[in-house]
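Presented below is the structure to which this report refers.
A single protein chain has been omitted; all remaining protein chains appear in their positions.
By written order: A and B. Residues from 1 in each chain.
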Amino acid sequence: MPNYQAEIAACSQAVRDKMPFTPSITNVVTVNLVANAQIAVGGRPAMLYLADEGINMVQACDSFYINLGTLFPSHREAVQETIASLQASHKAWVLDPVGLGKGADHNALIAYIKDHPATIIKANASEIMTLAQTWGLISQETEQNYVGVDSRHEVNQAQAAALALARHSGGVVVVTGQSDLVTDGNRMLYSLGGSDWMEKITGAGCILGGVMAVYAAVAQDPFIAALTAINAFNLAGKQADGAKGPASFQTQFIDRLYQNSAREVSQIPVIEQGEED
Amino acid sequence: MPNYQAEIAACSQAVRDKMPFTPSITNVVTVNLVANAQIAVGGRPAMLYLADEGINMVQACDSFYINLGTLFPSHREAVQETIASLQASHKAWVLDPVGLGKGADHNALIAYIKDHPATIIKANASEIMTLAQTWGLISQETEQNYVGVDSRHEVNQAQAAALALARHSGGVVVVTGQSDLVTDGNRMLYSLGGSDWMEKITGAGCILGGVMAVYAAVAQDPFIAALTAINAFNLAGKQADGAKGPASFQTQFIDRLYQNSAREVSQIPVIEQGEED
Partner (left out) sequence: MPNYQAEIAACSQAVRDKMPFTPSITNVVTVNLVANAQIAVGGRPAMLYLADEGINMVQACDSFYINLGTLFPSHREAVQETIASLQASHKAWVLDPVGLGKGADHNALIAYIKDHPATIIKANASEIMTLAQTWGLISQETEQNYVGVDSRHEVNQAQAAALALARHSGGVVVVTGQSDLVTDGNRMLYSLGGSDWMEKITGAGCILGGVMAVYAAVAQDPFIAALTAINAFNLAGKQADGAKGPASFQTQFIDRLYQNSAREVSQIPVIEQGEED
């Protein structure tokens, strides 16, 4: 197995050095947390909700983050126009498809994204499986109801769906859970670690997507960007694990995300598919 | 006086066991805090702003929270459609009418809700009195100007208004303040405790409404749900009361909301009307 430590350390350090500009369209529940987490690792966030601002920010950006939570009526146009611009300018972007099955605008955006794929898709196991089914990439096993933020499936149940999505999109897919799976349709790794507190705060997944967009701004290989984000995230989570409650955890987690060096971020163990089976 | 401790402990424990799905339409100022407080006591939040998402989430939900702060143009349709769905499916919902008199859309929604009443209405004394006057349930004593989040009245000044609202709506009314009044138009109790810090952070009332919706998802009797939420809230507030400032208080308060057991939550004293007069 290749040693990804050097690439992860380099990716983490490149963000600290370059401070990439990483705007987002993201939900209002956790927008503050996403911005603070992006700053903590070295990115420069800007949040927006209008189509022409999306187009303009794509011109100026190093990468983009799109999270489909808390849609407003203006999201449909704003998200589509932003994605079209990202595709035209060949810039990296990360999708968090949160809210699958929530309503018509969400469905329309998911349909649009099938043909305009993200560089990295990050979601939990249930979301990844539903997305692959919705796009007709794997057979329909479950009803297409609303898929909440709490996954009803284990990460390794979503392996086939993740592979199918990665091959369809030509990008990287991340499945989050007790361990986190990363695949580009060819390579597949698991990152271990993190903290159970993640499920006790709102926005852990949103943060991870936002931080992933920051690393995707500097990495040639989005597989390395995804691994680096997961490692930075899981390391900070583990360090903050001793918190007395969810709000203390969140404070310590953001503090740690800021403090950790590139070398430390690269130390979280990753294992190849099969090793944990 | 009946001993509500057993019912409160049972309601609190039922939420921990069932983890009900409790979506909200709530203001953007405190939406993150509402979600985190709901998770802390055992609920599963989902926030939304579109009408069809409201209708869909009502189908999936165990209860709903509607808070009328920071209205967008899309709220009018979204809130009305969501409430109509809640009524059709006989699901419990909690109203925080915050922002009374703020503008035309707020007025229209309040008028609509008169005929489609909430299971629980939670507000401060000034808001409860204004709401009862606006709906013609008590005589007009004050001008119908904007009613801010800071109550100009004491809780027990709002007793008649609270009773009138509860009888009109066939539900429960909660008046928050130094002590908190709960009535279903028949029974009336006060819960003592809490913390003065509540007035020094934005969103204490929003949290309480959100947490009340979580307990309303499992309680047969909304009176018990309201009491349980107030007790959980006041206990955590009292425990965090030694904080050095408002931001520290908020962190400790959410931590405590998470830590407290069902038994502890049931220990906050409640007294019958008249005892404190």
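Here is the rule we use: a residue touches a chain if its C-beta (ideal position, glycine included) is under 8 Å from a C-beta of that chain, and two chains touch if they have at least 3 such contacts.
Computed from a predicted structure; not experimentally measured.
J.: Consider the whole complex, including the chain that is not shown, and state which of A:94, A:163 or A:254 touches that chain.
T.: Missing-chain contact among the listed residues: A:254.
J.: Spell out the interface residues on subunit B facing the chain that's missing from view.
T.: 27-30, 32-33, 69-73, 99, 101-106, 145-146, 148-150, 200-203, 243-248, 251
J.: Give me the subunit A residues in contact with the hidden chain, please.
T.: 21, 28, 31-32, 35-36, 39-40, 44-50, 52-53, 56-57, 60, 72-74, 250-259
Basically, only the chains that are shown with their structure count from here on.
J.: Express in whole angstrom the distance between the two chain centres, defined as the mean CA positions of subunit A and subunit B.
T.: About 34 Å separates the centre of subunit A from that of subunit B.
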